[in-house]
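Note that one protein chain is taken out, while the other chains of the complex remain in position.
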Amino acid sequence: MKSHTTWNRLGLILVAFFVLAAIFADYIAPHSPWERFEPYTKPSTKHWLGTNDIGNDILSELIHGSRASLIVGVGASAIATLLGLFIGLISGYFKGFVDELLMGITDIFLMIPRIPLLIILAAFLKSSFWIIMLALGLLWWTSTARVVRSRTLQVCEMDFVTSSKCLGFKNRHIILSDILPNIFPVALPKFMLTVATAMISEASLSFLGLGDPSMKSWGLMINFAFIKGGLINEMWWWYLPPGICIVLFVFSIVLLGFSFEEEKKVAIK
Amino acid sequence: MTLLEIQNLRVTFDTSLGKVKAVEDVSFKLMAGETLALVGETGSGKSTIAHSIMSILPTNAAVKGQILFRNQDLVQLNEKELSHIRGKEISLIMQNPSLALNPVFSIGHQITEPLVIHESLKKSRAIAQAKDLLKRLHFKGPGVAIKSYPFEMSGGMKQRILIGISVILNPKVIIADEPTKGLDSRLKGMVLEELKLVKKMENSSMLFISHDLHPAREISDRIAVLYAGEILECGLTVDFFKEPLHPYSKGLLESLPEKGFKPIPGTPPSMIHPPEGCKFHPRCPYKKKICSRKMPHFVKVQGRDVKCVLYS
Partner (left out) sequence: MAISKKKILRYLLALFIIFSLNFIIPRVMPGDPLTNLLGEEFSLSEAALQELRSELGLDSPLMLQYIEYWKNIVLFDLGYSYHFNQKVISLITSRMKWTLVLLLPSIIFGAILGTILGALSGWKKNALPNKTMTWTFLTIYSSPPYFLGIILLYIFSFKWGLFPFKGFYETGTLSDIIQHLFLPVLIMSAFSASRNYMIMRGSVLIEKEKLYVVYARAKGLYKDAILFRHIFKNAILPVLTLVALDFGFLFSGALFVEIVFSMNGMGTLIYEALLSRDYPVLQGCFLIITLMVVGANLFADVLNGIIDPRVRERQ
């Protein structure tokens, strides 16, 4: 079963590529993405991917766009995963009424239509990537919570937990030192998959024009291409590259996430 | 008449920790109408032999040797040919009835499945046969049982259902893999009674696999002792329990509660790096220098086969 290592390696390389692009965007990009040149130009030696409707160099936009996806994706997922971990652990460890209550809350959150709610929130508030990140994080913790809870329930049955309780360790200590390390193999792939979902959501919201205009994002690029006639005028160099980047970045994270899961399965065997 | 003959069976498993030599050069015959007990400690290779006969070993297993049934070598047959034999001519009563039954199908569905597959029986006739079988297996309400699901049944009931599924097509060979494991003495007795009954009904041969000597003694005509993947002694049950020949067999009998509960010193060997020569020699009270160098051959003593230097 060596397939998971190929996935792992490929995912790692691609992710590293995008993360480096995001960090060193200022140095890699040929121009500042905000600098204005002649608009609507086709790809040329001066502008490898041409320019957009207000004259920004598309290639520079593209490279800087990785930042938005990375920050929002990872940030939102971090919030979501932390929240999910917390709720799942408490729910699975203390069981009983606390469990019922928290799971009830989880069920309700699961049924909230997320993108529509995000659209409403973004419509009311000014779009800033902090708000998007926070909102995404506060809505996407549910599946992590469920998974963490079921794993916590399993781990609690194990003898070393019972012996810790018999030794009189405080609950907080048991949760942090005995149970949490056993939750990681389950929480990590979930974290990666949540990053993937958050990225797609950010791209979707930006596509609707709800993204943070002060930050270059791939979704926003496609949005402008779409509404400023890039599609009709067949300017594939404008809307295709950002889309492909979204797909590749998400793909690589999904690969990593799945490869972690495969590894976990092999380890459990 | 020989029904099933195992010749020089060797099974190795390829694992991440190394090659596990689960079964080493095992040979025995199963005659028509007889019950042969295969006894040994956990990990001695008993279930592996059973699974080899059924050809349901996992993909990382390598099988060498011959398993002859009705003039066919089962090792050489392909999956399609094997599927005609499994369940119909040779059937297996698996260990762990809770996991062997599919949780989402009713008992009726699972009992009638062999009938539907092998004999293309119509569902209604199959159900009638299934109810009949359940009655013979002492189920008080066969009609209710047919509609129930595995999770609604107790461990003992599930065990009996497995027995039922395995015998419904009157197979020539029944392999019972640890059928009394984990059951209390009352259920143990009941299962043994069922097995005896079933054997009488169909006049089939049985391979009875167990780590527990008591049921093996009660139900078998002949007995073979397995240790670290090899048969060390094989012969008539009556003679065996009167006087075991191999040092390991002696140790086994002495470890029984009624004989003093004396444990055999030491632990079973690693199956990845087994000891040189006779596999039992590290724990044997009679060991000689030659035991650590050469593996003895089978010798016939008083009509029994024994693999020990003491008798050659």
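Chains here go by letter, A and B, matching the order in which they are written, and residues are numbered from 1 within each.
Keep this in mind: contacts are C-beta pairs under 8 Å (C-beta built on N, C-alpha and C of every residue); 3 or more make two chains touch, one makes a residue touch a chain.
Predicted model only: the values in this text are computed from it and were never measured.
Of the candidate positions A:115, A:138 or A:158, contact with the unshown chain belongs to A:115. In the full complex, chain B touches the omitted chain through residues 54, 56, 79-80, 83-88, 91-92, 94, 96, 99-106, 113-114, 117-118, 149, 151-152, 165.
Although one chain is not shown, part of chain A still touches it, namely residues 104, 107-108, 110-117, 119-121, 123-125, 196, 200, 203-204, 207-210, 219, 222, 226, 231, 234, 236, 239-240, 243, 246-248, 250-251, 254-255.
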